[in-house]
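First, the structure itself, so that you have it in front of you.
Excluded from the complex is one protein chain; the other protein chains are retained at their positions.
Here is chain A:
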Amino acid sequence: MEAAIIPLHPLEEQRFLVIIDQGNSLPLYTTTVQAGFPSPATDYSAEPIDLNTYASNHPASTFLVKVEGDSMVGAHIMPGDLAIVNRDIRATSGMVVLAFVDGGYTIKRLEVRKDAAYLVSENPKYPALRIDSPEGGLIWGVVVGIHRKF
């Protein structure tokens, strides 16, 4: 007695037709058969819109940061927002950055002037921070967007 196993649908879950060679074949169960009209959209399928890639095209270097203060309300960055921060961008004057100063993180606009770099808030309540030495602070990444839930 010889038995052969023929894979019927190798791409999906494997289902087998087992044929036991006794002159007659005995299908245990076989693949499902499609009935009806195939969907006309099959050839036009596309991935749904992915907010992650919309927010940043550098997933490896993108980090989320929770905004706590009101120092950037002028730039529409509100307490409770999630700031989207990319490390893979060189910060230049005028960009909104995530900086680490005096043992804490802060989001400010970077302004590079002749005498020093300044971290400028967008709220008249807070003065600009002057940074004139490498020990004064570091720029962790560039804020490329915010996410807010209503």
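The criterion applied here is as follows: contacts are C-beta pairs under 8 Å (C-beta built on N, C-alpha and C of every residue); 3 or more make two chains touch, one makes a residue touch a chain; residues count from 1.
The rule we apply is simple: contacts and distances are computed from a predicted model.
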Protein that the absent chain corresponds to, by UniProt name, given "Nitrogenase protein alpha chain", "Polyamine-transporting ATPase", "Y-family DNA polymerase" or "Branched-chain amino acid ABC transporter permease": "Y-family DNA polymerase"
Among A:65, A:95 or A:120, the residue in touch with the chain that has been omitted: A:65
Residue numbers in chain A that touch the chain omitted from display: 14, 58-61, 63-69, 71, 82-83, 87-88, 98, 100, 103-107, 138, 140
